[in-house]
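Below: one structure, written as C-alpha cells.
Our next item is chain A:
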Amino acid sequence: MVTKVMQMILSPVLALVVGVFFLGLARKIMARIQWRYGPPLIQPVIDIIRLFYQKSVSHGRMFDLGIILSLAGSIVVVLFLPFGRICPLAGSGGLLVILYVMLFAPLGIALSGGQGANPNISIGISRKLILGLGYEVPLLLVLLAAMTHYKTISIVEMVSVQQNAGWSITSWPLLLSGVSYFLILPAILGIRPFDVSSAPQEISSGPMVEYGGKYLALATIEHALVLFISIALFVNLFLGGAANPIIFFVKMLVVFVLGVCVNAVFPRFRIEQAVKYLWKWPTLLAFVGLVITLAIRS
Partner candidate 1 sequence: MSESLKQRLKSTFKDVQVAALKDNRMSVTAQGASVPAILMFLKDAGFDHLALISAVDYIEDNEFEVCYILTCYMQGQDSEGQDLHIILKTRISREGPNFQTVIGIYPNAEPYERELHELFGISFKGHPRLTPLFLERDYKIPPFRKDFDTRKYVKDTFDNIPFV
Partner candidate 2 sequence: MDRNQIAKWLEAPAKMANKYSLHAVYFCTGCGIIEVPPVITSRWDAERFGVIPVATPRQANLFLITGYVSVKTLRAIIRTYEQMYEPKYTVGFGSCPINGGMYWDSYNTIKHLDKYIPIDGWIAGCMPRPEAIFIAVTHLWTLIDKDMANGYTRYRESYRFYRRNQEMALGKLEWPPLFATGNKSVIDERQAVRSQQ
C-alpha cells in the first residue's frame, strides 16, 4: 500500500519534471535550428516562477475552475499511464478511461476561456475543438488497432506483452499505426504546424488571451503534461514501454526530438488544411493498419 501512495505522488512529479524539461529542450532546439543561441534549458522554470509572482485578473468563478479542472484532468491521466514500472492506477480502467480523461484538458480550458468573454478566445476554442475532431479520427483508429492486436484494453498488459514479445512497432500492421500516430503527434501537442488554436499572430494566442500570472503558469504546466502524456502513450503503445524509468525517458527523448525537428521547420496550417491533411494520410495509414490487424486476428 505504501508503494502505491509513493507512486501516486512520484509519477505526476516525474511527469512534470520531464514535461518542463521537454519544453525547455523544444525552445533550445528551435533556436539552434534558427541559428540562434537560444534560452537556457531551465527558461520555462524561470517563466513559471515569474508568472506565479505576477498578479492576474479573473473573469468569474468558471474562469478559475476551468483551468484547475483541466490541469487536474491532465494529472489524473498521468496516473493511468505507466512510466517504466510506475503505474499507480493501472487497475481501474484501461485505455478507454485514458482516452476519456484526456477530454478534461481541452474541455477545462474551453470552459474557462469561454468565461473570459473575448472573441479571440472563442475563435481559438472553436479551432481547438475542430482540430481535436481532426486528429481524433486517426488517433482512434490507431488505438483500436493496438487494442484489437493485443485483445485487451489495459495498457499495462500491452506493455508487459511487448516486454517479452518485442516492440509492437516491429510487427507489420502496427508499424503503419505507429507511423500514423507519429504523423499526428504535432496535432495532439498543438505545436507549430498545427498550433492554429493558439496562434499568436492571428488570434493573439487564442484561449490564452486573458491568461495572466498564475493562470498562464498553470496553462504552461498543463501544456508540459500534455506533451508528456502524448509521447508516453506513443512509447507505451509502440515502443514497448520500459522496465525502468531511465530507458523509458531515453525512448521519449528520441521521439520528442524527432517531433520537434519536424515542427520547427513547418509554417502554420490553416484550420481547413490541417483537418484535410489529418483526415487523408494518417487516417489512410491507420485504417489499413486496423484492417490488417483485424484480418490477422480473426
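Behind the choice of candidates: all candidates are chains of the complex that A comes from, given by their letters.
Keep in mind that, in the parts below, a residue touches a chain if its C-beta (ideal position, glycine included) is under 8 Å from a C-beta of that chain, and two chains touch if they have at least 3 such contacts; residues count from 1.
Computed from a prediction, not measured in an experiment: that's the story for all the values here.
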Candidate touching chain A in this complex, from 1 or 2: 2
Of chain A, residues touching candidate 2 in the complex: 27, 31, 34-40, 43, 46-47, 49-50, 53-57, 200-201, 204-205, 208-213, 216
